[in-house]
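This is the structure, below, for whatever I ask next.
Only one protein chain is missing from this complex, and each of the others stays in its spot.
Up next is subunit A:
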Amino acid sequence: MNSVSEACSQLKQNYDACFNTWFTEKFLRGDHSTDSCGPFFKVYRECVRKAIQEQNIDLKEIEKEVMGTENEFKTPDGSK
């Protein structure tokens, strides 16, 4: 898949490959201690955040947490 900016595509590929391996071999097996993808994510994330701002998309809105807060929508019977 493409990134929101062409400039970030390679960084995205590097990070995604690292993440998918970590997710399967560490996270799902209960190992939450090692985060070897941190450096990949840092540089990729900076690229994406910059691109989002340059495209005049509301970065604050994107990074806002809604799920699990009182702003989350409820079903007609009042449950979530």
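Here, contacts are C-beta pairs under 8 Å (C-beta built on N, C-alpha and C of every residue); 3 or more make two chains touch, one makes a residue touch a chain; residues count from 1.
Methods note: contacts and distances are computed from a predicted model.
K.L.:
If you look up the hidden chain in UniProt, what protein name do you find among "Trafficking protein particle complex subunit 6B", "PRELI/MSF1 domain-containing protein", "Transcription factor bHLH62" or "Cytochrome c oxidase assembly protein COX11, mitochondrial"?
P.N.:
The chain we cannot see is recorded in UniProt as "PRELI/MSF1 domain-containing protein".
K.L.:
On subunit A, what residues meet the omitted chain?
P.N.:
Residues 1-4, 8, 12, 15-16, 19-20, 23-24, 27-28, 30, 32, 35, 41, 44-45, 48-49, 52, 57-58, 61-63, 65-68, 72-73, 75-76, 80 of subunit A touch the chain that is not shown.
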